[in-house]
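The complex appears here without one of its protein chains, the remainder shown in place.
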Amino acid sequence: MTIITLTTDYGLKDHYVGVLKGAIYSEQKDVHIVDISHQINPFNINQAAYIIQNAYQSFPKGTIHIIGVSAEWSIDNQHLVMLFKDQYFICANNGILSILTENILPESLVEINAFESDKDNFPAKSIFAKVACHIARGGTLDVIGKPFNQLKETRNITPIINTNKTIITGTIIYIDHFGNLITNISKALIQKIKNGRAIEITARGTVFKKIHNSYNEIINYEIPKENRATKDGEKMALYNSNNLLEIALYKSDLFNEGGASTLLGLNYGNQITVKFKD
Amino acid sequence: MTIITLTTDYGLKDHYVGVLKGAIYSEQKDVHIVDISHQINPFNINQAAYIIQNAYQSFPKGTIHIIGVSAEWSIDNQHLVMLFKDQYFICANNGILSILTENILPESLVEINAFESDKDNFPAKSIFAKVACHIARGGTLDVIGKPFNQLKETRNITPIINTNKTIITGTIIYIDHFGNLITNISKALIQKIKNGRAIEITARGTVFKKIHNSYNEIINYEIPKENRATKDGEKMALYNSNNLLEIALYKSDLFNEGGASTLLGLNYGNQITVKFKD
Partner (left out) sequence: MTIITLTTDYGLKDHYVGVLKGAIYSEQKDVHIVDISHQINPFNINQAAYIIQNAYQSFPKGTIHIIGVSAEWSIDNQHLVMLFKDQYFICANNGILSILTENILPESLVEINAFESDKDNFPAKSIFAKVACHIARGGTLDVIGKPFNQLKETRNITPIINTNKTIITGTIIYIDHFGNLITNISKALIQKIKNGRAIEITARGTVFKKIHNSYNEIINYEIPKENRATKDGEKMALYNSNNLLEIALYKSDLFNEGGASTLLGLNYGNQITVKFKD
């Protein structure tokens, strides 16, 4: 059974998500529809790209991803379908796909011109759903449109490394439900630059000397449980499940006691530095 | 595979939606369950009617809609199942169905008296789920109850047209996730009254001279992209995907910069006028 995922900024209160699912099932009943997120901040291209980029890799080959963010057609926001790493992405030419592919050439990229007459202000329903069902039925991309090679270039901010390779300056690219701060500094980059040196991470005045591999690593399990001081709320740096440097609070609860974002006073777009010391 | 949709005011935190789905799958595994919304304001009949009315039309024939809003049984809030435009609606007699049908006679309307002994304070689970599964198995309505003809009459407020047909006074009937204001004035009504005249829409002091057909219509694509001033946040009037007059902000973000509702200071129930000028 083919999987069609949805990533949108529609929210969950209105009828829009239901309408989109109804349109898909009206054409093709034999699919699983999976919500990735409907709570992308309205029109936020970078956030949508971050979410889909971290989600798609866990889906099987042949999965079809509908991205309903900033999707209204215009002459410079064409409707596209891309085959990339054996999965399909249906999205407007709004910058999301170039962030997603990170300079890697997709297997196929097509501008949708089928269903043109259905163009309206709900394209995910009137165009994208139909393209998804066409693919789910085994249809090919060349029937849907013509090859396209003008992908709008929007790139994520990449970390900056100083010339003598002693400092990486990264950026907070996402704040998750727990208030944890996810940076654009990958484990691979740190390991490449580190070269046996000590590390010092600075996040708005707070300094971390160690990057953990799991949240629980800050607990000393050799001390019997009844004697351990609680570590809840303790600040820490770690590599997260996407192998990105993350600043977190141990077992934080953003909406009650606060999370890393609120307690450290850091926000999307702020900088984090990693210093390497001999 | 039959589709069963859910429209409720249960929210997504509690176990209620899960319980309802469990009850359905316990009886009938071979169905798709689709959430339309679980964030209807508690007991808000008009909002529920608006959502289901705009959602059901995208679903295939034979879809079964469970409406779990203000559904507790009483002698004047009977449990009903309606066949309307080839789809099934299971709902209490609380006014939603009469808004939905808009004076059109349904194909069938039955008061549920099967499963009477299961009546409790979670009727969507103990009654509606069973009725839905009965229908999904191909069961007929006459087995479930007896014909009913006392649909509670709750109507949406309809626009008022003055006697010399120069002004339509409409009402904001819904505010969506983007903060856009949806009125009860349809494209068909405006086109009927307009008769070649100019138009002037007033929404609490803000005046619009044009109704767009898409959000992007306010952008001048003849100017090269790098020279265009941003239109983000610009106020506009348009016909939305349901062909209703909508007051919107171009690419608005209600929870950050604010939407049409917050910036124009307009709310559910407020009035919008459309003047026609020779």
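We just call them A and B in the order they show up, numbering each chain from 1.
Basically, contacts are C-beta pairs under 8 Å (C-beta built on N, C-alpha and C of every residue); 3 or more make two chains touch, one makes a residue touch a chain.
From a predicted model like this one, the values you see are computed outputs, not experimental measurements.
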In the whole complex, of A:A136, A:I185 or A:L238, the residue touching the missing chain would be A:L238
Touching the unshown chain, chain B contributes residues 9-23, 25-26, 29-30, 33, 41-44, 70, 72-77, 120-122, 125
Residues of chain A touching the missing chain are 1, 3, 5, 7, 12, 32, 34-40, 50-52, 54-60, 63, 176-178, 213-216, 219, 221, 225, 232, 238, 240-241, 251-256
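Assume only the chains that are shown with their structure count from here on.
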Whole-Å distance, C-alpha centre of chain A to that of chain B, is 31
